[in-house]
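All protein chains but one are shown in place.
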Amino acid sequence: MSRKIRVLVAKPGLDGHDRGAKVVANALKDAGMEIIYTGLHQTAEMIAESAVQEDVDVVGLSILSGAHMTMFPRVMDLLREKGAEHIMVFGGGIIPEEDVEKLEKIGVSRIFGPGTDTGKIVEFINGRFQDED
Amino acid sequence: MSGKKGFEEGKRKYLDSFGKGGLLDVDFTTVSGAPVENLYASDDIEGLDYMDELGFPGQYPYTRGVYPSMYRGRLWTMRQFAGFGTAHDTNRRYHYLLDHGQTGLSVAFDMPTIMGYDSDHKRSEGEVGRCGVAIDSLRDMETLFDRIDLAGITTSMTINAPASILLAFYLSAGEKKGTSFEKMGGTIQNDILKEYIAQKSWIFPPEPSLRIITDILGFCSDHVPKWNTISISGYHIREAGSTAAQELAFTLADGFAYVEAGIAAGLDVDKFAPRLSFFFNAHLDFFEEIAKYRAARRIWAKRMKEKYGAKDEKSMLLRFHTQTAGCTLTAQQPENNIVRTAFQAMSAVLGGTQSLHTNSMDETLALPSEKAVRIALRTQQMIAEETGVINTADPLAGSYFVEAKTREMEAKAEEYFSRIDELGGVVKAIEQGFFQMEIGRAAYAYQKAVEAKKKIIIGVNALMVEGEEIDIPLLRIDPEVENQQVKAIRDIRAERDNDKAARELERLGTAAAGGDNLMPVMLDCARVYCTEGEIIEELKKVFGEYEEPIFL
Partner (left out) sequence: MRPGYDIPELLERFKKGQVSAAARLITILENGGIDAEAVLDGIFHMTSNAYRVGFTGPPGAGKSSLIFRLTKKFREKDKKIGIIAIDPTSPFSGGALLGDRIRMQALSDDPEVFVRSLASRGSLGGISNCTDEVTDLMDAFGKDLILIETVGVGQSELEIAEKAHTVVVILVPESGDGIQAMKAGLMEIGDIFVMNKADHKDAELAAMEIEDTLKLKKIADDAWRPRVILTSAKEDRGTGEFAGLIEEHRVYLEQSGLFLKKRRQILFSRVKNALMDKMERRLRASESVKNIMADRMDDVYEGRLSPFRLVHELEKIVTIK
């Protein structure tokens, strides 16, 4: 039966930079995935709850405002609390190298920075889920 | 052979021989995807009427520049956008920039300030001082301009939804130094329409937002005559992904919408229009950009005169600030960004800008470091001092190519104006997502063009360096900033006269619900150290909050 990869693309915090998030959402859609875009100014709580209700496979956070060290851990914690630690969390934006390492340590699976080819993002997700079908 | 016949013959021969030896396999369109010919000649600017389309610098329709002497009379203002951490941190940066020859100041605020939250608000967690300087009250503003003479310099503040409040803080800070309102010059961005369209830092719905703006227009024309009350911005529209023509058209459409709002509020167009200024992007496609600036001046002048009945020449002048395009800069081989920025800055100068910010090479990595910002400033200084381009006003006028492109830009803008009119004007078009969808589509199309290598970005999809190590210093924001700022705001609430603060806030609420100009009360709120967040909360009670109609 048809089985689709479902992705929640979210903009946490006060950040208004949405060009990248929308580009990524469109690229994932064109790669055959089902995308739920939350819109701007989301709290970690809103993101985690949406992810659970939508039973997404992936949560992608786009953060260019420097609030990543607050937002990523919060979303991860809330997902765990809601029994959804299986959801893969990754993201992109302006995130310094040293913070990328810290985020990967707490379980963020990958950070894609400026200049990323969206094909790479698609490849990465497909790579994670390809053993399925 | 000469004359018309000769021209025809020459052209035919030229077209026959064009491409004979083969052509490069390159996408020969502008960075906006607009087609460009191999050659432009006199027939591409047929019927060009010098006085009607160009005029002399300082003369209607100002295509060749807004001042007769242009840069021989006065260089553009070198104004680097700066702000990070606490007011104290940023004050130090301002002194550094001024010491290095910068001629104007430009404040970058942090996200909580931009969105109207105090530093101790729950929604501010993790965001304080990270994207700009944290300003909660008059106290922070006083620190920000410590040891800076506000009569001797102009300051631009990139603030929109809460612009009235930060203007009140600024004016009060000057007042406390003994500088009168008439002596203070500067700019608030205060362009809410492009917030809904591109920058996405709104607070109130359009209607009350426009009311606040017209209050500012009215107040400043009476009391702060040197203040630029709206900086109508294409920069953000372009950075969100639009094409050059969209930037031009949407920005001017916003400008006209403000003019209409001012007129509808009963203001005399010649009283407020001279204080409107513009803010454009300097992107990579050199000639397309120059054509854009020239077309902008021409369209504005003609419409202001013909449609809005402006009599004062100053109402027809389109003065503009320019910032080089941050979105063209790369995380890969960041030093290359210095070169990109230099080309972009040059286009702005050749296009006749009044003020310029050049981006730093570390644009994609962090807020600019001292070293990076100095190089960026030096780039402008080199253009001014070393290249000789300042000698002549509008040096590219008369170029077949540039004049044809200028016309083309104008025509494309006019097409967009008609579509916006059909949708019922700018606010209605925003509600229907027209701008947002146009921009989103252009942004995605560009991304795909880059990924297909139709558009080349050195270091990103060509000429990459494997395993590159970034080797430039980066600015880090100390996480302690947030705690300091939270403590400072608690101190203020403990020290000020809270009864007075509450009374002024109540007065503000009453003025908002009624029709009085908000600025005088806003100043009173500032003077008794009401915080930005408190003022916004009070206004939200009356004005409500905007909800974005998102379109994908």
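Some observations on this one:
Letters A and B name the chains as they come in the text, with residue numbers starting at 1 for each one.
One rule holds in what follows: a contact is a pair of C-beta atoms (placed from the backbone, for glycine too) under 8 Å apart; a residue touches a chain by one contact, two chains touch by 3 or more.
Since the model is a prediction, treat every value here as computed from it, not as a measurement.
Shown as candidates are A:Met33, A:Val59, A:Val108 or A:Ile121; the residue that touches the absent chain is A:Met33. Considering the complete assembly, subunit B touches the hidden chain via residues 550, 552.
Within the entire complex, the positions of subunit A that touch the omitted partner chain are 1-4, 6, 25-26, 28-39, 42, 45-46, 49-50, 52-55, 57, 82-84, 86, 88, 128-129, 131-132.
We take it that only the chains that are shown with their structure count from here on.
Remark: subunit B residues 111-112, 114-115, 117, 123-127, 130-131, 199-201, 239-241, 327, 330-332, 364-366, 440, 443-444, 447, 451, 457, 459-461, 470, 474, 477, 548, 550, 552 touch subunit A in the complex. Against subunit B, the residues of subunit A that register as touching in their complex are 13-16, 18-19, 22-23, 25-27, 37, 39-40, 43, 65-67, 69-71, 94, 96-97, 113-115, 117-119.
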